[in-house]
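One structure is given here, and the rest of the page talks about it.
Presenting chain A:
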Amino acid sequence: MSLVLNVLSVLAVCAGAFFFLAGTVGLLRFPDPLCRLHALTKADNIGLGLVVIGLLFRAASPLTALKHVGVWLLVLLAGATVTQLIAHIARPSGPRA
Partner candidate 1 sequence: MTATLYGFCAAVLVGLGLFGLIVHPQPLRKILAFNLIGGGVFLLFGAVARRGAAAGFGGDPVPQALVITGLVVAFAATALAVALLLRLTGAARQAGLRSDG
Partner candidate 2 sequence: MADFLFAAAGFVLAMVALGLVRVLRGPSEVDRIMAAQLVGTGGIAALLLLAEATGSPAAVDVALILALLAAFVSVAFVTASSRSEVDGT
């Protein structure tokens, strides 16, 4: 049982690490700020989410698990809103209606 959980945990964390890799590559290689914003949100939401899922398989207590999920939700919220705020600045004419 614990072997299965460990394998699942390793898989999820590896996938999360891959998304961080992808996000960083996008941040470095994409040509303009809005593309890079796109890369950034992928890394934020999916990479951290997969890492959190991987760690949930090993969570010692419900409170720790709750904190992990809370961290993820907070980052989701920050990512979703802040990227929008930043996109307003990145595009001088403002968003298209």
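The set was built so that all candidates are chains of the complex that A comes from, given by their letters.
Keep in mind that, in the parts below, contacts are C-beta pairs under 8 Å (C-beta built on N, C-alpha and C of every residue); 3 or more make two chains touch, one makes a residue touch a chain; residues count from 1.
Source: prediction; values computed, not measured.
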Options 1 or 2 - which one, within this complex, touches chain A: 2
For the chain A and candidate 2 complex, residues of the former touching the latter: 6, 9-10, 13-14, 16-17, 20-21, 23-24, 27-28, 33, 36-37, 40, 43-44, 47-48, 51-52, 55, 58, 60, 64, 67-68, 70-72, 74-75, 77-79, 81-83, 85-86, 88-90
